[in-house]
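The other protein chains are all here in position, but one chain of the complex has been omitted.
The block that comes next holds subunit A.
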């Protein structure tokens, strides 16, 4: 699971949960896999993501260094920050670990790099 995926997941699917974003991440196996750098994609995807959730997630898995608290209004020309963001969005991969609902602590497994957000019938809202 890339942090790009983490950025769009919520546990608001659990009965009664309304603040299920962002999920906490615990990584027990992390790999950095090389992905071609595509600055155009980074510039187009960033405004569609939640920066503070991305920064928090990156920090939780040990890749928070060099991430500003606030995203600068324009990243054009800032090659170094673009590459850092490329790395945390697309290269850092949580292979094994857990996502945790911030409200209830309910855990969702990440196995073979894939988050499993299925609930038991009695948990569904």
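In this section, a residue touches a chain if its C-beta (ideal position, glycine included) is under 8 Å from a C-beta of that chain, and two chains touch if they have at least 3 such contacts; residues count from 1.
Convention: contacts and distances are computed from a predicted model.
Enquirer: If you had to name the missing chain as UniProt does, which of "Methyltransferase HEMK2", "50S ribosomal protein L14, chloroplastic", "Transcriptional adapter 3" or "DNA primase large subunit" would it be?
Expert: Of "Methyltransferase HEMK2", "50S ribosomal protein L14, chloroplastic", "Transcriptional adapter 3" or "DNA primase large subunit", the absent chain's UniProt record names it "Methyltransferase HEMK2".
Enquirer: Of the residues A:30, A:45 or A:67, which one touches the chain left out of the display?
Expert: Of these options, the touching residue for the absent chain is A:45.
Enquirer: Contact with the hidden chain only, please: which subunit A residues?
Expert: The missing chain touches subunit A at positions 1-2, 4-5, 7-13, 21, 35-36, 38, 40-41, 44-45, 48-50, 90, 111-118.
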